[in-house]
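All protein chains but one are shown at their positions in the complex.
Then we have subunit A:
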Amino acid sequence: MDDLVDQLPCGVILFTEAGYITQINATVEDHVGYTAAELEGQPFANLLSLASRLFYQTHIYPLLTLKGRVDEVALTLLSRSNQRTQILLNALCREVDGQRLIYCAYLPLDQRHLFEAELIQARKAAEQARQAVEESEARYRALAAELEERVAERTQELSIANSNLHYLNADLKRSNENLQQFAYVASHDLQEPLRKIQSFSDMLKTQYATELGEGTALLERMQLAASRMSMLIKDLLAFSRISTRQNTSSFVQLSTVINAVLIDLELALQEAHATVVIDQLPPVKGDPSQLGQLFQNLLSNALKFRRTSTDDNPISPRIRITVCQVAADDLPPAVVPARTAGMYHRIDVSDNGIGFDEKYVDRIFQVFQRLHGRSQYAGTGIGLAICAKVVTNHGGAITAHSRPGEGATFSVYLPV
């Protein structure tokens, strides 16, 4: 090559269309460590890294052939000592003396190549970040849509359930009202004929005693039955009234309630020679009259079911009312209060009476359930049902522990 080309600060290579080198300038000799004489007739591709040869064959050669030139192609030059130099190459096809030659000029770009590599990395990172953002946005949108759909579904389910519940509630309320109306009317209407039976049988007894003779005894049994029926009706009415929830939001002093009950029962207590020991009692939220009925029934039972000794003498009833607090977690499994609370008062009413077999404990709180014959112990079988009802109305629970002949303890749990 002439001096000028040799001195150019860029590599200049000429090769044939088939890729065989015809000339190089001195700069190329410097870069690759071969002399021009050594390279003449050698394939140009031998000066490239394997990957660059691949790229040359697949991308550059077709372009040179089709368009006659390529610009700004990045390639890796391989020197005699296997040193790599990044180059930027321009090439064009020229027809010289009927032969097509490829003229190449290249510049080494080591520093620039590194900048480029950094730029490419940065761009890829930015692209990846953009994709990640897009993906996460898409995921977010999908999740939000799914959530919305689920909320809508759930809302619809709830609304259906709610309206069902609403109808059920209305039904229940109506049937409760009907039931109470019925109980009230029934007791009133039933009491009326009973009163007639009682007053006419009284008149029979006083005005026709002589004529009746021994018939008087039958008449008296009839009167007894009538008054028992009257009592049943009264108790039923009382139970049906308890069924309606009373105001239970204000505090009631249990001691006041129980003192009133004790005054009511004073005569019976005296007759039975009973002793009653009562702990300091807490105030509870509730309805004083319902709570009065609760303890009235419990104390009456304690008096009524008293024991007789082996020599048939009555044993004086000893009744204790004790109080403690129980955490919800410590409640016995069988005790399920009507309302959830953290703490419950446990009020025990225990006696030394006849007791009962604990396997009947569920039965005794049901209406008309009796464990003993009427002739032995009077009563309608409604008392404990009323107790259970009152406790439920107050958000609590009631249970009992006993063994036959060893007294009984009734435990009332009320939310603190």
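In this section, a residue touches a chain if its C-beta (ideal position, glycine included) is under 8 Å from a C-beta of that chain, and two chains touch if they have at least 3 such contacts; residues count from 1.
The rule is short, and it goes like this: contacts and distances are computed from a predicted model.
According to its UniProt record, the chain left out of view corresponds to "Alpha/beta hydrolase" among "ABC-2 type transport system permease protein", "Alpha/beta hydrolase", "TIGR03936 family radical SAM-associated protein" or "Thiamine-phosphate synthase". Here the missing chain is touched by one residue of A:30, A:71, A:149 or A:266, and it is A:71. For the options A:27, A:52 or A:240, the residue in contact with the chain missing from this view is A:52. From the set A:123, A:339 or A:403, the residue in touch with the chain omitted from the display is A:123, counting the whole complex.
For subunit A, the residues touching the absent chain in the complete assembly are 17-19, 43, 45, 49-55, 57-59, 61-63, 65-66, 70-76, 86, 113, 116-117, 119-120, 122-123, 126-127, 130.
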